[in-house]
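First the structure, which I've put down as structure tokens, then a few questions once you've had a look.
A single protein chain has been removed from this complex, and every other one stays in its place.
Chain lettering (A, B and C) follows the sequence in which the chains are written, and residue indices restart at 1 in each chain.
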């Protein structure tokens, strides 16, 4: 990974869940962080070398389109995933200092946050009205700056990421008010292509497989390249490649690291049966899980088999 | 499909691509349309019988989270897809009547639209600055109402869906200004579960397969239920079922109709090997494609095989 | 099974392992048994209605070609397997009454028996010479009748099936003298096609699948018809169909009975993807094993899935 600078980008605005994720990534400790308005802008800055990497949402994003991230990985100049992070999604109700919970009549937040906090709001602040903004951070900012709505109304509080309270000088009035206590968003650090971080025994490998012909069984053929080598998939998503809705590719996360023999052989198999394969990186799993390697599928098993074949060929 | 009323919902606000899609669906001609702030709200209104159905984005949405739609289909009270529609995504630059293209200095739009129209903007209006709003419709509304920005600035024009010009009394200054001329968004009409529309010979069947155990090969096992019966998939996406990131399901679109024998047998196979299966509907394909049925997989072939088995069993 | 008479055939000559198998089959208790010179003759007699059925070797035959049986099942007028029997292959050294082991100098037997008893012979009768005959029964007969060899030599003893001692009035001098104490031959009772015996919960189903085109993956496609329905195979053999060496079929034994839902659906699947399928019968397993039915593959699971599909189709 060619680190071109100590500056990293992320999907903005400031004080959203994505910034919170970027601040937690050990690789980015002490780095200068810069928000970008769109995933496209954040990743293009990586391609242009303006930042060393960018943090973007890849799964279950509360705000921002995950598809935008997928499409950047699928199309354009290749980039690579170097790290992933799972962030619990917890919503906080926040107001200007001195404002009390009981006095809140008008709340602003992002539509997704509104939906996820409705149960709590109905129970705790049944009289309050909720307005919608373009992001949870924009909502917090509107409260902090006293921005008024179209009819001149003032917002008493915002529902936003905990990080927004600090950022905008607001006071948290209630935390973790979302319905889904297990909600988690997955973020990834995207960098220019390069040698992936060393395998840890708990790794994931991401890739895009572009099918050669759109025939029945094309996906099965691709999956067999993995199963034959005992490589498990943790995620798969078909995506149009951009030419209308017709031609598909598959974005996949597999267990294991590029340097694992089973992963390497599966990648070579894909390379042969697919129209194209884009390697998106090998990186440590955020969940730290070390799934057992299937019988016959360890590096030792591959080496033993290679030695056996060699002995047959050179008998 | 129990039509409880002539009212239908859609993901709002008004004058977005989703409203445009709803207005084009033949099934909804003359229906009263009501915008909802979130996909969740739009689909919950279906569940509650407040509307007869709701139109929401399912693939490649410019605005609004497609994952929100998937998660509504995966979780909660079951609902069904009754129709689909593919809408070309074309962005229009629009201003108040009398404003000329050359005089535009400040534009407002949604972040995704901003990214997709950047090439055109750089070429045509290189001096203009672009502000971001929560939706393309909100941007058009801000222009129409003369809403000012945080620093008191006035927006000269909006980039929005063509439908927004009519809706907000704006004048289109330039159409189809996005980079991706083939961009298409897929919308679906969601209704309460019921008997699907009659097969047309060009149909799709959507479903969710919840895996029973998270073992390697679980996905392969599911796909074989389709391939063995000659049923082709046009889309697959793995999604967490909501319990942390751990347990997965697969949302799939298959070619064919519930009443096709091959589709029926594949569904029964899934029902047996999966933890659960949710039928999401059979409906006419928006692209009108009639893919050839594989050799041995027609309804006649199934009937012939059933008659043969019967002759063996009752010899 | 249309029993045309109480007469049954078997691959002769008399007093071989095949006659021993026929005498042990419960279905044939008290039946009149007739030896045929070849498998073809024995099975043609079934086709012609001359006998109600014939017992022939199907696996691991000591004498007689198992391929001959397979080819009769593959080609010509269809016949059916109604029962199977596993017979331990035990060789007995036998001589005329009064002859003692120590005095034996010249032994006659079938080549296969000679090979399998060589260890015992070398140890026990190292001085004896062994001549070869066309069957173990012919060897026993030669000893009984005092037939002389080409050079006028007399045979002191024969190695044959235990049944031959009784049949030819010889005295067993040593039993179970073969090297492979676990050797077992599988015999089947072949009858005219008809409704198979009732399922017992421990059944086998035999069939021939003739591939439609000789394309790579043809066998895989066939096997998936079984695995998708959780039907395990206990035996598979590719055989040319008779037109040169070019076109193949597969003779297979599957676990389960024609009336099991999973077997029925697999058979229908084969019927659709194969050029032709010949059902060779469902019959009780000779080993009495009741393999567990895979999860989701019981008759109840099939019925539940069918009811579910029905509820979707008639919602």
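Please note the rule applied: a contact is a pair of C-beta atoms (placed from the backbone, for glycine too) under 8 Å apart; a residue touches a chain by one contact, two chains touch by 3 or more.
This is a predicted model, so every value here is computed, not measured.
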I'd like the shown chains that the missing chain touches, ordered by label. A, C
Looking beyond the chains shown, say which of C:68, C:165 or C:209 touches the absent one. C:68
Candidates A:105, A:181, A:195 or A:290 - the one touching the absent chain: A:195
Chain C, residues in touch with the chain not shown (by the definition above): 37-41, 59-61, 65-68, 86, 110-112, 114-115, 132-135, 138, 145, 147, 150, 180, 182, 184, 186, 216-217, 219-220, 223-224, 227, 230-238, 240, 242-245, 248, 250, 287, 294
Tell me, which residues in chain A touch the chain that this view leaves out? 193-195, 212, 224-225, 227-229, 258-259, 264-265, 267-269, 271-273, 279, 295-297, 301-302, 304-306, 308-309, 312-315
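What we mean here is this: only the chains that are shown with their structure count from here on.
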What kind of graph do the touching chains make: line, ring, star, complete, other? line
Computing the C-alpha centre of each chain, which chain sits at the greatest distance from chain B? C
Whole-Å distance, chain A centre to chain B centre, using C-alpha means? 22
Among the residues of chain C, which are close enough to touch at least two other chains? none
